[in-house]
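Note that this complex is displayed minus one protein chain, with the remaining chains in position.
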Amino acid sequence: MISVYYFGAISLILIGLYAILVKKNLLKILIGLSIMETGVNLLLVSVGYVAGKSAPILSEGIRPSQAVDPIPQALVLTAIVIGVATTAMALSVAIILHEKYGTLNIEEIRRLRG
Amino acid sequence: MIGINVYLALIAIATLLSMYRVFRGPTTVDRLVAVDIMTTITAGLMVLFALYYQRMIFLDVALVYAILAFGGVIAFARYMEGGL
Amino acid sequence: MNCITCIEYIIVGVMIISAILAVEWRDLLAATVGMAAVSLFASLLFLILQAPDVAMTEAAIGAALSGAIFIFAIKRTQRFETEEEEKPGWWVRW
Amino acid sequence: MLKRALAIISLLIIGYWLAQGLAGVPFGEDKMLVGQYYLDHVKEQTGAVNAVTAVVVNYRGFDTLGEVTVLFIASTGVGALLWRKKKKRTAKTEGSIVLTTGTTLLFPFVVLFGAYIFIHGHLTPGGGFPGGATIATAFLLLYMAFVQYEIPHRAFEKTEGAVGVAYVLVGLIGLVIGGYFLYDWIWQDWGFGADNIGRLLSGGFIPIIYTIIGLKVGTELSGIIDNMLKEEVSE
Partner (left out) sequence: MNALAIIGEVLVLIGTFFYLLSALGLIRMPDVYNRMQTSTKSATLGSLGVMVGVGIWALGTDFGSAAWLTKSIVIAVFLLLTNPISAHALIRAAYKSGIPLWEGSVVDKYREHLEAKERGEVEEAPAEEGGEE
């Protein structure tokens, strides 16, 4: 039986992938990408969880043997901020495409090429 | 610490009810109102988690939500009234 | 069954529902609202998973900034997906 | 319709693979190898209480420098893509009086809270990245409330460059003193704050680096907001 966190993370990844594969609007694809990123972050953090242990901040009487794994959290911490910056860059590409072609439908943009 | 389960259950029911409004809301503003209420409820839930896990550092996360959550709502509102 | 476990199940279910709605809504503004809701519940799950650093970062980014830059892009492009020829599913009212 | 069916079938296959792969990673069990070493030695090796902060800044500081560089490239990319000769705010209506008064009242507190987050990065959760995002949100509030507001561009660009140089400079000082890049000379050589671990004045160069990262993230996200909000005006 798979854990509920793994289930949620895999579901978010699949929903985001569905939006990327099926949807035609560029902004909707970016929304799917953002949801997928949240799913990946959730998966990484839930791999590092240890049942019955506390947060890896060794104050308030927490000993090192009572804390969860800090490394996946350190990875995810930077990935979130980088994710919003790259999303902003992709959105500015979408803005320029809309200025040039007047549409956000990726199939029409592909047809207009050349 | 026995009664905390009751409070968590009440907050969970409140979250489910406001999720119903997000699902059904006829306009976008209805959904946004429901998400705003969910944000407020979530700040309370985070404070209760801090008490449940007996760590004071969890209160900082609720503080972030209390201060920053209205920025997104204001961005939506300014777009809707055409003042962005 | 522990009460925290019930809360976990409820939050994961609500998060998946709002992700599906965010993908299926034709109004991009409402889709952004759904994305903000996904970020909110993910932050709660990070807190239950004993990662307060990650929860705080997700809260600071997902509460205001991530929605705001999508709204700026929507304002400079268009609000509705008009080109999509297929009807949305029967399970979505928009 | 065929495309949607094909997509759903491939999604089911990918989901099955992911579930099969994750079945070999049991949830909630102790899988720590290097993490346990970090947790055991974080107090005497870095002086910080928050192990995540120690991993981000101290053990893997070079990695964080790379992340900040990615952030800088993304911000510069937004600026370059949306560059026009004449750009202005095109909003028409000012915010209502409740909104302007409220944001003017709240702005110093939000900036102060952001500074609190990244100065106390080695004691409480948070650090430079959420602190910088909080500061950027404060400027977002001012942008939302006032039509004519703009960030002080010149000061922000100077701050951005200066803190970027300062990060590399801190690393180079460590290279000169201790022999490798980003060597924590304040904690390892001077032993500054060794008797008050868990209070503010400890943690080696973690508060310095996190202040740098917070200022960097705050200025760059504010620049992204500014670039995305202004539009080209035609004369």
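Side notes on the structure shown:
Going by the order they are written in, the chains are A, B, C and D; count residues from 1 in each one.
Operating definition for what follows: a contact is a pair of C-beta atoms (placed from the backbone, for glycine too) under 8 Å apart; a residue touches a chain by one contact, two chains touch by 3 or more.
Just so you know, these numbers come straight off a predicted model, no measurement behind them.
Interchain touches from the omitted chain, evaluated on the whole complex, reach B, D. If you put the hidden chain back, the residue from D:105, D:176 or D:201 that touches it is D:105. Chain D residues in contact with the hidden partner, per the touch definition given at the top, are 93-99, 102-103, 105-106, 109. Take chain B: the residues that touch the chain left off the picture are 1, 3, 6-7, 10-11, 13-15, 17-18, 20-21, 27, 29-30, 32-34, 36-37, 40-41, 43-44, 47-48, 50-51, 54, 56, 59-60, 62-63, 66-67, 69-70, 73-74, 76-83.
Just so we're on the same page, only the chains that are shown with their structure count from here on.
Between the interfaces A-B and C-D, more contacting C-beta pairs are found at C-D. Between the Cα centres of chain C and chain D there is a gap of 22 Å.
One simple way to say how far apart two chains are is to compare their mean CA positions; for chain B and chain C this gives 13 Å. In chain D, the residues touching two or more other chains are 50, 52, 117, 124-127, 129-130, 133-134, 137, 140, 221, 224, 228-229. For chain A, the set of residues touching two or more other chains reads 5, 18, 46, 48-49, 54-57, 59, 73, 77, 80-81, 84, 88, 91-92, 95.
Considering their complex, residues 8-9, 12, 15-16, 19-20, 22-23, 28, 31-32, 35, 38-39, 42, 45-46, 49-54, 57-58, 61, 65-66, 69-70, 72-74, 76-78, 81, 83-84 of chain C touch chain A. Residues of chain B touching chain A in their complex: 53-58.
Contact residues on chain D toward chain C in their complex (touch as defined above): 1, 50, 52-53, 117, 125-127, 129-130, 133-134, 136-137, 140, 221, 224-225, 228-229, 231.
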